[in-house]
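Following this message is one structure expressed as structure tokens.
One protein chain is absent from this view; the other protein chains keep their places.
Now for chain A:
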């Protein structure tokens, strides 16, 4: 994954999706629509089954697993929504994800700035530190990380104790995506700012940051989604009231294993924030991922 031309791909969002021209070949033959329907059914089937299962009772599910709700019951969803734990988990997930995102984006854009626009000895070496960091999976370091955070830093079971390492592991991809993005902004801007007597730090604040908004949104969305879905690190670091949604879902499912309908309702509600966020940020997520891959 060499980074230098990732900026080319940062434009992916604008060229992907519905704006592109259709290919000259083929078209929608019945076969194509048929296959598409099968793909859609297999993709959404499990999710929809979970959503509908939440509207059934355990008796209904036991009697006919593949039936539809009849009658529809709201009890499962109401039960989850009126209980305190769901909202507590959602709050924890939100705070951890926001902290992770803010730290990742602020530190990432700061580090990417000199790497993109200063000339100094050791610049490429410094950049390589982050590139190599892409290869380090968090799993490898998970046990020492656990010891570091719970024993040395005494940050076990805190929001920031999860957000800091998550941000650290999100930094490589952030720097790798942002550097070419910042480097692509025209040199003339910097020269004009210098003529006006603006310092480089002033240039960073007043010109570079506003212009690199799209790039920061992309890396921010990636960091947010990564944190929102994370399991392993929160599993080791957070207990009881501090648990995030994935932990809450997993624990609810094992504690209420016989309450299938309840598990479906809880899982469905836990899916909603991620799905809404995805629909709102779809282009950014897809663009960021394709940028990271093709870069």
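The criterion applied here is as follows: contacts are C-beta pairs under 8 Å (C-beta built on N, C-alpha and C of every residue); 3 or more make two chains touch, one makes a residue touch a chain; residues count from 1.
Quick note on the criterion: contacts and distances are computed from a predicted model.
Asker: Select, from "Fe-S cluster assembly protein SufD", "ATP synthase subunit a", "Asp-tRNA(Asn)/Glu-tRNA(Gln) amidotransferase subunit GatC" or "Sugar ABC transporter permease", the UniProt-recorded name of the complex's unshown chain.
Answerer: Result for the unshown chain: "Sugar ABC transporter permease".
Asker: Write down which of A:73, A:90, A:168 or A:185 is the residue touching the left-out chain.
Answerer: Going through A:73, A:90, A:168 or A:185 one by one, A:168 is the residue touching the chain not shown.
Asker: In the complete assembly, which of A:103, A:193 or A:238 touches the absent chain?
Answerer: Reading the full complex, the residue touching the unseen chain is A:103.
Asker: Touching residues of chain A against the unshown chain: what are they?
Answerer: Against the missing chain, chain A presents residues 1-2, 12, 15-18, 20-28, 32-33, 35-36, 39-40, 42-44, 46-47, 49-50, 53, 61-62, 64-66, 103, 106-108, 110-111, 113-115, 118, 120, 126, 129-130, 133, 135-148, 164-165, 167-169, 171-172, 175, 200-201, 204, 225, 228-232, 236, 245-247, 249-250, 253, 260, 263-264, 267, 270-271, 274-275, 278-279, 282, 285-286, 289-290, 293-294.
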